[in-house]
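Structure record follows, encoded as structure tokens.
For this depiction, one protein chain was excluded, whereas all remaining protein chains were kept in their positions.
All chains are identified by letter, namely A and B, in their written order; residue positions are counted from 1 within each chain.
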Amino acid sequence: MRFPGAHILSVTQFERADVERIFEVADSMRPYAHRERMTKVLDGAILGNMFFEPSTRTRVSFGCAFNLLGGEVRETTDIKASSLTKGESLYDTGRVMSGYSDIIVMRHPQAGSVAEFAKASRVPVLNAGDGPNEHPSQALLDLYTIKKELKSRQQTIDGMHIAMIGDLKHGRTVHSLSKLVSLYKKVKFTLISPRELAMPAGIVEDLRRCGHEVVETEDMESGLVSNDIVYLTRIQEERFASKPEADLYRGRFRLNQSIYTQYCQPNTVIMHPLPRDSRDDANELDNDLNQHPSLAIFRQTDNGVLVRMALFALTLDVCEQIDKSSREVNWYTERRF
Amino acid sequence: MRFPGAHILSVTQFERADVERIFEVADSMRPYAHRERMTKVLDGAILGNMFFEPSTRTRVSFGCAFNLLGGEVRETTDIKASSLTKGESLYDTGRVMSGYSDIIVMRHPQAGSVAEFAKASRVPVLNAGDGPNEHPSQALLDLYTIKKELKSRQQTIDGMHIAMIGDLKHGRTVHSLSKLVSLYKKVKFTLISPRELAMPAGIVEDLRRCGHEVVETEDMESGLVSNDIVYLTRIQEERFASKPEADLYRGRFRLNQSIYTQYCQPNTVIMHPLPRDSRDDANELDNDLNQHPSLAIFRQTDNGVLVRMALFALTLDVCEQIDKSSREVNWYTERRF
Partner (left out) sequence: MRFPGAHILSVTQFERADVERIFEVADSMRPYAHRERMTKVLDGAILGNMFFEPSTRTRVSFGCAFNLLGGEVRETTDIKASSLTKGESLYDTGRVMSGYSDIIVMRHPQAGSVAEFAKASRVPVLNAGDGPNEHPSQALLDLYTIKKELKSRQQTIDGMHIAMIGDLKHGRTVHSLSKLVSLYKKVKFTLISPRELAMPAGIVEDLRRCGHEVVETEDMESGLVSNDIVYLTRIQEERFASKPEADLYRGRFRLNQSIYTQYCQPNTVIMHPLPRDSRDDANELDNDLNQHPSLAIFRQTDNGVLVRMALFALTLDVCEQIDKSSREVNWYTERRF
């Protein structure tokens, strides 16, 4: 695909070369995100960070990524504060808001809403989550993390073994990640979930059609064996009909130090899209693994900044200008990474 | 009036020369808003964007206008988060908040509140809407749009024919716009509304006293004939005693492609303060006109940025410095206007 001016709406718009290009640019962002150097390449540019659904992590991550490139951020955080509640169409909102900024990041609870908004927008739109549908930057940061973690073990995404665990029915992150991974070769997926929360059949079929091996199981212990990556998810309570229904599954699959030691091969990378639910009745990923060197969950969120910087740099076409506008950082930056 | 350091609280504070000066500065903002060039003239300045009532469009428009001049924006979006709910006076709030920024934009649900706040403020205050009372930047952007649209037809505000349609009783935008237009000469106003939602008599009298012609009617078809501008408004449901009462009027006056073709003279400019209510039972301005070249509604919101940039530049007295602090834009800007 051609990045300058493009909307980023779905992982399905990428070919493998596009993903590799994003990762290459993300790599080049490392000195800026790590505060070894700073850049003002987007000095004067404005991001419209439009969140029509509660979010702190993703919203702040996108906003900081834009600031790290030198740009300004205008935000909205509340759907109630918006003209959408006065009967305005997404078309009108898109046309109007796109007159205010150079690029827009948008989250909205309704599937397809961001694409509809993008049709009317005169500036690039990045989908930051449209309800249960897509969240492409999360899938990209997950895959980017997988690539970096495997590389430090002299492995590649091609040929890797990955287990996905938990609520595979509602978790849009595992859906999007699966679609992205399907661009690679000969991956083995072990999908561990209650039968009622299994990965949608269409996604499983697509993976097999692309030549990947898929094993589905309800038995976590057997499923954990011989993976390079285990990817845990939270029970998506907000997508169940009721809390009691969600409670049926909460706490059923848990990873902690003793289970990890007993079943996982050494150095298996532990991932989670976060937030993890650390309340006693859930606790799908125990705090006793917090110091484990293979726990990659905080490297995931750190990598999110790199990937989002890359998406901004690519769609606004400034990749080649970053280094020449860079300089040293003059404030205290120790104790960071 | 003298702009540097002034509060902008009401359209009634302007003489015609002031309005023309604002429009002249707004014109000079075009290359910056359109991203042909950028300026950092307000680099280091801080806007306090204080919204004590929900708003996305106006808030983001003001914020982006300030960013486009190179300044920083601090915001508040929620009255519940404010000390006003702990019994603090507007005087105290004004004194305190004016110690934090170089200029303040304020919206508040209560008529007169912004003026009261401004009395205590040590920096310029721009009224972004005080309940049903005033919203001067909206009236200015409407009149600025009228001027530009007419100019492209070799016409002027002096002598124009304008129809205002809908809820003329509650719509503060038509009130303020009428007051501004009254500074010009020999305008013909056709006011189309249900009798119960007619323009306040005081405003009509003022227009006539200033030598303008005013026709009031409940018949849209006859009222639409021979105008240069038709200005539609939404039924302001939130200002009615109840939703059923608002429903009596909703959907009564609608403009769409076929009505436009049948009754309006060719090239009549179509305006609306937005948001328009696109739900089936309202739909005062149909989407089938979206591609019509005379539909100026999105040019209105784009012009809002220019006018707000002009108000900042005038009150902070930087008009003469903008061009010399400007430079080229280095990121992707195609597909914008």
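Quick note on the criterion: a contact is a pair of C-beta atoms (placed from the backbone, for glycine too) under 8 Å apart; a residue touches a chain by one contact, two chains touch by 3 or more.
If you're wondering where the values come from, they're calculated on a predicted model, not measured in any experiment.
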Can you say which of A:2, A:195 or A:335 touches the chain missing from this structure? A:335
Residue among A:18, A:134, A:228 or A:302 touching the omitted chain: A:302
Residues belonging to subunit A that touch the chain removed from view: 35, 38, 40, 54-57, 59-61, 63-64, 67-68, 70, 72-73, 75, 77, 234, 237, 274-279, 282, 287, 290, 298, 301-302, 305, 329-337
In the full complex, subunit B touches the hidden chain through residues 4-5, 41-46, 48, 72, 74-78, 80-83, 86-89, 91-92, 95-97, 99-102, 122-124, 315-318, 321
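Just so we're on the same page, only the chains that are shown with their structure count from here on.
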Calculate how many whole Å lie between the centre of subunit A and the centre of subunit B, each centre taken as the average of the chain's C-alpha atoms. 39
